[in-house]
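The complex appears here without one of its protein chains, the remainder shown in place.
And now, chain A:
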Amino acid sequence: MGQLRLLMQVAFRNLFTSKINILIGGIIFFGTLLVVVGGALLDSMDSAMSRSIIGSVAGHLQVYSDDSKDELSLYGGMSGEPDLAVLDDFSRIKPVLEKHPNVKTVVPMGTSGALITSGNTVDLTLARLRDLYKKRAEEGESPALRANLDSVKSHVRQMVSLMEEQRNKSRELLSSAAVDPLEVEALARARTDAFWDTFEQDPFASLEFLENRIAPQLPDGDLLDMRYVGTDLDSFQRTFDRMEIVDGQPVPQGKRGMLLSKFYYENFLKLKTALRLDNIKQERDLNQKRIDTDPQLQRWVKENQTQPREILFQLDPIKTGQAVERLQKVLGSKEASLEKLLSEFLTTTDDNFDTRYQQFYAELAPLLELYRMRMGDNLTITAFTRTGYVQSINVKIYGTYQFKGLEKSAMAGVINLMDLMSFRELYGYLSPDRKAEIAELQKNSGLKAVDRANAEEALFGEESGNTLVAEATPGLIEDSKAFEGALGSLRRDDLASRVYSQQEIEQGVALSAAIILKDPEQLQQTMEELKQASTAAGLKLRVVSWQQAAGLIGQFVLMAKLVLYFAVFIIFIVALVIINNAMMMATLQRVREVGTMRAIGAQRSFILSMVLVETVLLGFVFGVGGALLGSGIMSALGSAGIPAGNEALYFFFSGPRLYPTLSAGNLIAAFVIVLLVSAISTLYPAFLATRVSPLQAMQTDE
């Protein structure tokens, strides 16, 4: 006991005496600080990400068919959508899973994607005009319809004159060889009064002229890549508490419909000029960037200046007049061309940006369609089904939604929600009836299979029996009855208004199911038990945790954690080596002291303990200092929050700011690690110290 006191006294006395000790102390101090802060940040980020993924689409567990080729990847994988085998009937799986006492809810799901094509502005306007004329043909003309027809027609006429203007402009730049005379001729015809005066005589023929000769002169509309999750929307909304409706309304219970992600709606469907203004504003406000120094902002301004076409084509003559008037007032200009006015108005600088931004939304936006799609519109989605047939459906857009805290995440933000019935139709599933129909057609074709490798010999060889000259029997092809029972407009209306029962929604195909647990702590155990339960019920299911189900993102979370832990590990190895070296030097400096002590009777064990206690004390004192500072930093960060500077961070922080917390575990871990590292790194120097003999010490020079 007395010896320990003595050891402590020696240790305290030596604590600040040598520079080397201060160096070692410093390393320990920063090491502890790093472990405390890094560990706490890592844990907070981990739990934030987990919350994001669990609370958005994954749930705690996901189940999917064990026959699947790929692994489930809810946020999409490296090579597009994973290839999953289908769960034939969700209603058979649900009760098996729900029987487990720890399972709270089971939500059916399926992810897929489609490329949305759309015609250019002229195409879309002409399609609207065509619909109006069709309506007139069916229901007769009303004053309201007439007014509508005239307004759209004048809009089209305006577009044609804009096109001619642009053509004249580009003619100055292009050689005459690049100009197709047929296009010029068509445009000239569409500009004449005669064409518009006789438009009504045969509106459909006039429309076809515009559709086939004028509209193709503009470039095609944008292609839109769309990912969607088909699910039981009601149950989804009840289960995933982080989901909230932003615009519009939820899809009414049992109906077909879609909720677009707010992020997707803003970034992909908004008028480009407005989106660019929004982006500039965000960069300026959030990231303190300036137009005069940032090339990206300058590019956006330039694009807004030079690309007013989207706006010009959108406005009919009346609105064009209003826009000119408003811009003239705002700019104090007498310019009559809207294009020039827009270009001037959108030439924004750091000085006028905020005013112009506000003026854009106050003056121009009310005249414009800010989004390609409004709430209540039908979106046409075309997908290649699993059966190889192409399937198109119209889905009504009821609203937009977001996952709280993931508003800006580009990864979660591209997921749009769709009802399960529409999803199934786009996914395509061969019912036994359809299979039989296809087999019958195939049988009737009388085709014989030919192996590709020797197709030429089989088809052209002597044995093929094929001839290049034969008389065909003149056939009379009866096609009038072929389309009876074809799907049509009646079916379209019927589908849009139909309300499906819960049973209909659940009885049918799904690709996976999300499971929310009552007690998430028992995730591993529940996972195992569910696996057994499904096998026992004869269902071939794979049960995976949210982390696996999130695919790339899940792996990314894991990777990020591993990288950070690895970095900490490396830092401590380095610290170990430095402390070790420093201690060696310290020991060598004290050869005389140690030798003297040995000469006056100190045992080797005493010397060993002395060096060890010294370092451990050093570690303890500086470790406490580091931990205190670390806790201080964490509590400051915890109350102020760390802002997510970019979209990816937004996801990892699960919101605009991360409010990290420090747990006792972080502190204890830091302490244990620090003390262990200092003790280990002292072992060898301490061992060396015990080898010092008094004789050796006395022979050493000063």
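Here, a residue touches a chain if its C-beta (ideal position, glycine included) is under 8 Å from a C-beta of that chain, and two chains touch if they have at least 3 such contacts; residues count from 1.
The definition used in the following text is that contacts and distances are computed from a predicted model.
Visitor: What name does the UniProt record list for the absent chain among "YdbS-like PH domain-containing protein", "2Fe-2S iron-sulfur cluster binding domain-containing protein", "Outer membrane lipoprotein-sorting protein" or "Malonate decarboxylase acyl carrier protein"?
Guide: Going by UniProt, the chain not displayed is called "Outer membrane lipoprotein-sorting protein".
Visitor: Using the touch definition from the top, which of A:A470, A:A536, A:A636 or A:A664 touches the missing chain?
Guide: Checking the options A:A470, A:A536, A:A636 or A:A664, the one contacting the hidden chain is A:A470.
Visitor: Return the single residue from A:S47, A:T380, A:Q603 or A:S663 that touches the missing chain.
Guide: Answer from the full complex: A:T380 touches the omitted chain.
Visitor: Touching the hidden chain in the complete assembly: which of A:S445, A:S497, A:Q524 or A:S639 does that?
Guide: A:S445
Visitor: Since one chain isn't shown, list which residues of chain A touch it in the complete complex.
Guide: Within chain A, the residues that touch the unshown chain are 117, 119, 123, 127, 130, 134, 204, 208, 211-213, 215-216, 220, 380, 382, 384, 386-394, 430, 434-435, 437-438, 441-442, 445, 447, 450, 452, 455-457, 459-462, 464, 466-477, 479, 482-483, 485-492.
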